[in-house]
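Attaching a single structure in structure tokens format; questions to follow.
All protein chains but one are shown at their positions in the complex.
Naming follows writing order (A, B and C), and every chain is counted from residue 1.
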């Protein structure tokens, strides 16, 4: 009776393993504000995984909070962050970055991915003190439209950052899905080698909430806990994130969950291909973007929960299906069949 | 082997009932960002309890975030908030209110409670556009030092707010303990009648996290969700707070938990009285503040986890014990006995 | 020997009449911070000129300060200002608007002028609390590229503002030149009827500095002096602006100076037309934008001071000549002749 759920990946709860750990540890007494043993161990696990013993790791409560706090920490008042026009910080954070006093400078992008020459162009335009000074390059891996930067693409951005004096900051709200994508040729360690700072998103991959901020560059680490508290992002029961990230990362379940989500999306994509349903955006992660007619959209909406992404011309729409650790093969197959059946 | 835990009330997990509801609902699909049925029902329960069908209710992630967002929403840039010098916003939020652009004006207080004449004095001093304009009176119920405003005291503050054109905002991080205190003569409904806005603290009374913001005054309700998002306080899985507050408030368990915490503190206070241990601050809520010698502090610290509150003269210190829904009678009795035994 | 000066209109001093008044009043004692008789009289003169006895008039120290203070006064934290991508607040104020916490949303424009459909498109995209809320439409009259909104164009923008709930704010840094342009069909009173707030720019038209902010909409007037002081824009010797604006506006000299500047620019434009020099942007105000070759630019630069506006393809550049109250007919004629002589 209920519709099959492909609305988003944060409409799910936490993975049962995560819930179990929260239950098991619920009656323990710990110190607050993220200084507990679980948070410290989770941080250690991350540092080991990326081979950066000096990285600073902080547990954040959510994506917008993580973005706005990191950017506010890294920039002086007149400095600006370069991002894709479609970037989450530019569109979907209700001006949180500007509320911290900083301009977002849109750079040319393709398939949701910022282009090195786009960054260069923005920097070339901002030459004197009558304009903001570009200081951070913000990208997300995966991007807003579910695409993935390749290792070479990331290296090219690192280069342009070095050239222009930019910090490279990577929003990893969907980092699991990106890294587990079959087209992805980079590891978590690669990311840590190239980015000054990134985070591992928990909210959209198996946790109740939480993003693990990893500040690789020592020059950016100073007093970050002050910044978290100053912007209302420090949880009293900080151990929650610690417990959850430890559960997710200790034995790499986090990546298995993401791989599963991608596999479910692959099933849907295969259905589309068999049905000849065009892609609004080709992806290999947990977001799938078909183009359908208004009638097809209506028919799909009777059985499946999903989101309209945009109105196209010719009575067509782009729609979005999102999978997660919780998506079942049966559900994915049902959706794939429905899409395949659209073949005229 | 472990010390008995009286360090704070946020070092505990959630009440088992809350965890159970989180488990039961974990695999449900809901919409995000606090628009789910649980959050809406929790809001309804609160509106009914206070008899204010038009109150706006929002689920916030924590106390500092709740304070900073509400204050930023209610004030124009040159406006300031009046508070006790010891107020949480003035001391323990790393300048979150100032980071939103607003000055905190300390007013005279006694026993942690802002005095009406203190508010009047601040307002009388701020007379023209070369000074900030006082706009909000911030108090907390219970206060930082565990004391409780009486109904008459709150009415007197309401009066001074009306007189001076101030919004009355009540930080309710420990509201449960305050309302359930044996000296408290006000109800939740009284509070809602007198305050323009207040919140019901979950973090320190049985939830994993979360404060339920209640904006009674319609003039202050506009676009509050924009403000939450703009400051990074909107949770993707907003239903978590909804589920938890519903569990806590539906059948008034929230108040039972607070009553329990207070009863445990009463046991400790009784032990102090029998032992002639002086109070740094007399309270009837879940915080107890004995004055002990440095030696006594050391001895207590071997068996009990607690915090030093402040160094006094004469080799004495004020220390703090905090109880919660999770404190057992046995633990409280053990601490009471230890305090009683201090009698010279 | 010195180059003839067409670099900008703020590279000039004040009109001798203004200097004379400053000298005459220099030894008077007045009260400070803009409450003196000169500032009050200047405000009265402006209110009379626009037929708005209830308009609030404030003397501001400069354009960026005027823009940032007005916008900060008019918006709540999550609200945004719509502007041409080329708008001064979007490009040339080093993020002053963002430093006040607000996003600038670029809208489609043509010839530097924001298009009503561009504003509608921006508003249509910003539909919920995950995005900023458009609240102000910022335009400048004349625009950054010296073009002028017609009365009908301004009316169309007023309409879209009413439709979308936007405040119409007009940056008048070059308002004199705009209103005195031969293609301009609106009066100062028309502007006051259509805009919620605008300012009369003094810095670029005969004063040492100063912009007279006119807040027509009573809903926007509250506590504006607090805002000025809160952002460091209140001058101790506020009378300076009062004296200067009174001198400029009392007998409409301000408009005569602007008319002169435009006439000088007309001379230059006539030279261009005779010489067949193409316009990068057609204007009727005090800025002239020829397209020349790199060689021509070099030749001109030997005798004239001006600015390069942008590099075009084919070895050509757009350059900018700016006239002012101080530009002499001889200088304008010399430049016109040089441009005319470029005819191949």
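Here is the rule we use: a residue touches a chain if its C-beta (ideal position, glycine included) is under 8 Å from a C-beta of that chain, and two chains touch if they have at least 3 such contacts.
If you're wondering where the values come from, they're calculated on a predicted model, not measured in any experiment.
For the chain missing from the display, the contacting residue among C:90, C:181 or C:230 is C:230, taking the whole complex into account.
From the set A:49, A:225 or A:316, the residue in touch with the chain omitted from the display is A:225, counting the whole complex. Interface note: of B:62, B:87, B:101 or B:238, the residue touching the hidden chain in the full complex is B:101.
Looking at B:34, B:77 or B:206, the residue that reaches the missing chain in the full complex is B:77. Here the missing chain is touched by one residue of C:11, C:51 or C:276, and it is C:11.
Even with one chain removed from view, chain C keeps its contact list with that chain: residues 2, 5, 7-8, 10-14, 16, 19, 22-23, 25-32, 61-65, 68-69, 93-96, 99, 203-204, 208-209, 226, 229-237, 240, 305, 326.
Listed by residue number, the positions of chain A touching the unshown chain are 33, 72-73, 76-78, 100-101, 129-130, 132-133, 223, 225-231, 234. Residues of chain B that touch the chain left out of the display are 77-78, 80, 91-95, 98-104, 129-132.
Going forward, only the chains that are shown with their structure count from here on.
For the pair chain A and chain B, the distance between C-alpha centroids works out to 34 Å. Centroids of chain A and chain C (each the mean of its C-alpha atoms) stand 43 Å apart. Of all residues in chain B, those touching 2 or more other chains are 226, 229-231, 234, listed in ascending order.
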